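For this depiction, one protein chain was excluded, whereas all remaining protein chains were kept in their positions.
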Amino acid sequence: MTSDAHRPNYFLVWLWLVGLVFLSIGASVFLSKGAAILLIFLVALVKAVLVLLNYMHLKFERPLLYALVIVPLLIVAILIFALFPDFVLHN
Amino acid sequence: MSSWFPENVSTFGGDIDSLFYLILYITGAWFILTEGLIVFFLIRYRRRQGSKAAYLPGESLRQASWILVPCVAVLILDLWLDFRGADVWAKIKRQVPPSDLVIQITGKQFNWEIVYPGPDRKFGTEDDLQIDNELHVPVGKVVHVVLKSKDVIHSFFLPHLRLKQDAVPGREIQAWFEATKPGQFEMPCAELCGFGHSGMNGQLIVQPQEEYEKWVQEHWPKK
Amino acid sequence: MSRSESLTMTGIPTGKVGMWWFLASEIPVFGGLIASYVVVRLGSGGWSDASSHLNFSLALANTFVLLTSSLTMVLAFAAVEEKKPRRLQANLLLTLLLGLTFLMIKGFEYAGEIGHGFTPGAGIFWSFYYGMTGLHALHVLGGIVVNLVLLVAALRDTLRPNEHRVELAGLYWHFVDIVWIFLFPLLYLT
Partner (left out) sequence: MNIFSTDHKVIAKQYLSVGLFWAIMGGLTAYMIRWQLAYPDTEVPGWGFVAPDFYNMLVTMHGTIMVFFVAMPILLAAFGNFLIPLMIGAQDMAFPRLNRLSFWVFALASVILLVSFFVPGGAASAGWTGYPPLSAKAEYTGVHWGLNLWLLALALEFASFLMGGVNFLTTAINFRAPGMTFFRLPLVVWMQLTAAVLFMLSVGPLIAGAVMLLMDRVIGTTFFLPEGGGQPLLWQHLFWFFGHPEVYVILLPGLGLVLEILPVFSRKPIFGYRAIIYSTIVAGMLSFVVWAHHQFLSGMDPRLVMPFSITTILISVPFALIVFAMIATLWRGSISFSTPMLFALGTLSIFILGGLTGIFNGSAPVDIYLHDTYFIVAHFHYTLFSATFFAGFAGLYFWFPKMFGRMMSETLGKIHFWLTFIFFNAVFLPMHFVGLGGMMRRIANPMQYAFLQHLQPMNIFITVAAILLLLSQIPFVINFFWSLRAGKRAERNPWQANTLEWTALSPPLHDNFERVPVVYRSPYEYSSPESPEDWLPQDRPPAVAQS
């Protein structure tokens, strides 16, 4: 459990999350396709990390729990990497 | 020993067979060594009155080297097999020789649909020749096969030519072979494809050049 | 389960270890689906056109609903720590209602799309659209059920010995929120 002194400002995090949604919508309207996609997924990543660290209070946890997030993501990365030749680069 | 396999009649079949035997000798040696040691230890160190087991936890590097050194040997042999395998694979799949005969073979429940391009050498034109389950090819010529499927996954298998390749609906997959001997060989489906899978079979008829040309004259549509 | 809370060799509460292992196994479920979507989409054309038929404003509204529900969920957890049962009940109820709102909007969206002929069989984009959002919606539904159980316990004042479960339910709820954070741009913004 987190101690009171460490508790993040949940409302501020929420404001950030909402603001970032608008940022990605703005990107999809105003930027060129490639740049927009890059920015949109960067923003999604930032939002996910915000939720993970603050709402799921991972930033107060031990390395074991970090490993439980990172290892599965690595495994998904392996999967995507190996699927590329068969479905994206096959023609 | 050669009787384990069906007779080999393709140019690259010999490479596959000799790689098989290489692996057989290496793994066979390990098999005899490990099983022999087990039997020997079981007899030599069976429980006897008054004898006590040695305390050998195998934790120190000195002791552990009894299992680590053989593992290094395994690793080296593995890499050897990897390199030999990569060569053979490259020869079969990457360095495909050019060919002047292309045949389209489409799997469907439960037949091989074989299409020759006809005199104009183009598929999808009126002079294509389509036959089921009978593949005529000249001996000593490189034949390219375009594998397709109409329904489910089939697997094009020529046991005597050491060729096997899945045919996947929605894709065109290339394969090739060069037969070294005339004769009639079977061409079954090797991937479960439904209730008629067992018995889905065709004939590969390898003919001498003149005989093949005669067959072409008789069967291919005229221009 | 309460007995289990007292025993821990690592100092991490046992329930939390279990929940994180569960989430670790959930990541490859959505990861596998998203990986499939990404590679199949990159390997063929025409997906942006199909995507433009989606109801963007409803999805945007849903994004806010879900983000806000994550806020109320974490406030419920804060209320547990501060020992404020009224605030806990209120925030659990809000989370629950927001979850239901999400599902209602999603249902409305599905109805509209099917009404325009974009059924699950209308093409590969629609297969993935219904598959991804459907699996996500099922997870939202699961979270709602969990929250309902907690809310009932909180209202009947039987939650006290198991209050740490609010935190565990929260971990799951935020995970579902994170999945949506990725689904939204994958399906609606590209």
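Letters A, B and C mark the chains as written, and numbering starts fresh at 1 in each.
The definition used in the following text is that a residue touches a chain if its C-beta (ideal position, glycine included) is under 8 Å from a C-beta of that chain, and two chains touch if they have at least 3 such contacts.
Computed from a predicted structure; not experimentally measured.
Enquirer: Taking the whole complex into account, name the chains on display that the unshown chain touches.
Expert: Per the touch rule above, the missing chain touches A, B, C.
Enquirer: Check each of B:G85, B:P208 or B:P221 against the chain that is not shown and name the one that touches it.
Expert: B:G85
Enquirer: From the list C:V29, C:L60, C:L97 or C:A153, pick the residue that touches the absent chain.
Expert: Hidden-chain contact among the options goes to C:V29.
Enquirer: Where the complex has a chain not shown, which of B:V102, B:V146, B:V168 or B:V216 is the residue touching it?
Expert: The one listed residue touching the chain not shown is B:V168.
Enquirer: Since one chain has been left out of the picture, which residues of chain B touch it in the full complex?
Expert: Residue positions of chain B that touch the missing chain: 4-6, 15-16, 19-20, 23-24, 26-27, 30-31, 34-35, 37-38, 41-42, 45-48, 51-59, 63-64, 66-68, 70-71, 74-75, 78, 81-82, 85-86, 88-89, 92-94, 109, 151-153, 155, 157, 159-160, 162-171, 173, 185-186, 188-199, 201.
Enquirer: In the whole complex, what residues of chain C lie against the chain that is missing from view?
Expert: 1, 4, 7-10, 12, 14, 17-18, 21-22, 24-33, 35-36, 40, 44, 119-121, 123-124, 126-128, 130-131, 134-135
Enquirer: Which chain A residues touch the hidden chain?
Expert: 64, 71-72, 75, 78-79, 82-83, 85-87, 89-90
The rule we apply is simple: only the chains that are shown with their structure count from here on.
Enquirer: Report the topology of the inter-chain touch graph, choosing from line, ring, star, complete and other.
Expert: other
Enquirer: With centres defined as the mean C-alpha position, give me the chain B-chain C separation in Å.
Expert: Whole-Å distance between the two chain centres: 48.
Enquirer: Averaging only over C-alpha atoms, locate the centres of chain A and chain B and give their separation in whole Å.
Expert: The mean C-alpha positions of chain A and chain B differ by 45 Å.
Enquirer: Please output the residue numbers of chain A that touch at least 2 other chains, ranges allowed.
Expert: Correct list: 90.
Enquirer: Write out the stretch or stretches of chain A touching chain C in their complex.
Expert: Interface residues on the chain A side: 1-2, 4, 7, 10-11, 13-14, 17-18, 21, 24-25, 28, 36-37, 40-41, 43-44, 47-48, 51-52, 54-56, 61-62, 64-65, 68-69, 71-73, 75-76, 79-80, 83-84, 86-91.
Enquirer: Residue numbers of chain C touching chain A in their complex, please.
Expert: 10-13, 16-17, 20-21, 23-25, 27-28, 31-32, 34-36, 38-40, 42-43, 60, 63-64, 67-68, 70-71, 73-75, 78, 81-82, 164, 167, 170-171, 174-175, 177-178, 181-182, 184-185, 189-190
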